[in-house]
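Moving on to chain A:
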Amino acid sequence: MADHRPLLRVRALAKRFGDNQVLRGIDLDVARGERVAVLGASGSGKSTLLRCLNFMEIPDAGTLELDGVALGRAGAGGAREYREAELVPVRQRVGMVFQQFNLFPHMTALGNVMEGPRVVRRMPEAEARGRALAELARVGLAEKADAYPAHLSGGQKQRVAIARALAMDPEVLLFDEPTSSLDPELVGEVLGTIQSLAREGRTMLLVTHELGFAYHVATRVLFLADGRILEQGTPDEVLKAPREQRTRAFIARHQEFRL
Partner candidate 1 sequence: MYRWDFGPVLANADLLAAGLLNTLRVTGTALVVGVALGLALALLRLSRRRLASWPSGFVIEVFRTTPPLVQLFWFYFALPLVAGIEMTPFMAAATTFSIQSAAFFAEVFRAGIASVERGQGEAARAIGMTRPQALRRVVLPQAVKRMIPAFMERAIELMKTTTLVATISYADLLYAANEISQRSFRPLESFTVAALAYFVVIFAASQAARRVERRLAASGDSTVR
Partner candidate 2 sequence: MGHRWDFASVLDNHEALLAGAAGTLRLFAICLALGLALGLAVGLARSARSAWIRLPAGAFVEFFRNTPVLVQILWFYFALPILLPFEVDKLAAAALGISLNSAAFAGEIFRGGIQSIEPGQWEGARAIGMTQAQAMRRVILPQAVRRMLPALTNRAIEVFKMTTLASAIAYVELLQQGRLIASLNFNPIEAYTAIAILFFCCLWPLVRLTYFLERRLARSD
């Protein structure tokens, strides 16, 4: 059931790295409960778009509204200025799961998941532990609570990473190619976890090459090219009957996608 006001509203988002203009004006609305798959060739800007949404990258231009509140302040020359102190709470509300997991190797799985609630939200130890165990159970890894990341498989590491993001109770979850670093036989367990989160109605944006998964999980699909949204629509529209030539070429290249 979508809300009237979009949870996330992006207007004219632009980002440049040196001479390379990666994002050339993205307009995007994401309603509560939507699952948006972001597709595109490498260099299309899809990861950069995601990373701008939780300010891992600071946009050069454009505006971002989270739940109706515009982030940053209008600065000189029309560019927006962002203060780190303002961005930190945003990252508590917009969680991210990385391609390389980025688990903390010196903490156990439980330690990793507890870290956010305890240190960032300043929860008391026992409460944070309880929360963390619940999230680990949700991703099916309660029995691995005391294991260190070095002793976990890739799929398990990513699921712990998902639990870590969930422990912060985010309003939006960003997945940046969550299965691209995994051996093929481990991909399924992670996709299964993401699938169950989708069933709970979580708002998420997913950058992925797993087109079959995107087709089944997403409510909307975006195809990015050259830093712009070339095409968007329902999974049926974009993946089965793409309008643009480049979209068709992209889908054709991913032969493993069979409907």
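Heads up, the rule we're going with is that a residue touches a chain if its C-beta (ideal position, glycine included) is under 8 Å from a C-beta of that chain, and two chains touch if they have at least 3 such contacts; residues count from 1.
Basis for inclusion: all candidates are chains of the complex that A comes from, given by their letters.
As the structure is a computational prediction, the values presented were derived from the model and not from experiment.
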Looking at 1 or 2, only one should touch chain A in the complex. Which number is that?
2
Residue ranges of chain A in contact with candidate 2 within the complex
54, 56, 84, 88-89, 91-92, 95-96, 98, 100-106, 115-116, 119-121, 161, 164-165, 167-168
